[in-house]
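Note that one protein chain of the assembly has been removed; the remaining protein chains are unaltered in position.
Let's look at chain A:
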């Protein structure tokens, strides 16, 4: 652990948040999620696995009518949330209006699913060229959202009981036996992740499966993800992998692929759980450039001090101006 003296721990890059939180020099490397939304198929296996493993209660069976997304957003009882977005936009060079009328499906079925990988670059059925007219442009974005386990976690900074803490893995976890439900972390989170469970009073959020990590396992959502859209591992490795994936997608014509939350220089010092997105973050319900609120805390305390001094001085001046009452009036 390097010295904490003279460093700004409220904002900016911080290479070792677990070490700075007091975990010894032999603590495990910081781990996290890389969620590659380009391969998400919206199966919601992550949502189900998370609920099952963490024994999260049912939180209403509502139909939103807006999409397949009836989960709506992260909260006390939703620690993984799959967003669904339909757009009238092409996805790279993918062509939606391909004419399959001449394809002999029985012949294809006889070949089975064992299409040689070289021929399977696009689809096992690889039909003829697309018709120039019947082309439609549609893409369906799906993304599994989760707690970002920020380097500078506002929820942790503002917790008055110490219930939220930084684990040896660099993740942020609520101690359910300490939380007294003050609710301060809820509006502090710039991503709208943590929330209060109404009938319970305490706050809950993703623990990055702290219990599974301790046993050498990977988090339930990553384990259940059938397409490896959710990848778990040491953060350094995930960042390398993500950079390579973005390059690959750009080369493949998906020019709007970009990483979200991976930069240690962003407003929260980088996310422990970051994403590869195919559109602007706000399309997925994510804030485009969040900043940890405690970055501005020194300025807030200074202004509050000035305001308190103003009142103390102002009222003292008022009494000085009016002077003491004559004793006779008593």
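To be clear about the criterion, a residue touches a chain if its C-beta (ideal position, glycine included) is under 8 Å from a C-beta of that chain, and two chains touch if they have at least 3 such contacts; residues count from 1.
As a convention for this text, contacts and distances are computed from a predicted model.
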item	value
Options "FMN-dependent oxidoreductase, nitrilotriacetate monooxygenase family", "Methionine ABC transporter ATP-binding protein", "Transport permease protein" or "Polysulfide reductase NrfD": UniProt name of the undisplayed chain	"Polysulfide reductase NrfD"
Hidden-chain contact residue, picked from the options A:13, A:243 or A:304	A:304
Residue, one of A:85, A:103 or A:259, that touches the chain absent here	A:85
Selected residue (touches chain absent from view) among A:21, A:50, A:146 or A:188	A:188
Residue numbers in chain A that touch the chain omitted from display	10, 38-39, 64, 66-67, 69, 72-75, 83, 85, 87-95, 98, 112-114, 117, 121-122, 126, 129-130, 135, 137, 154, 157-163, 178-184, 186-196, 200-203, 227, 245, 248-249, 252-256, 279-280, 282-290, 293-294, 296-297, 299-301, 303-312, 314-316, 318-319, 321-327, 329-330
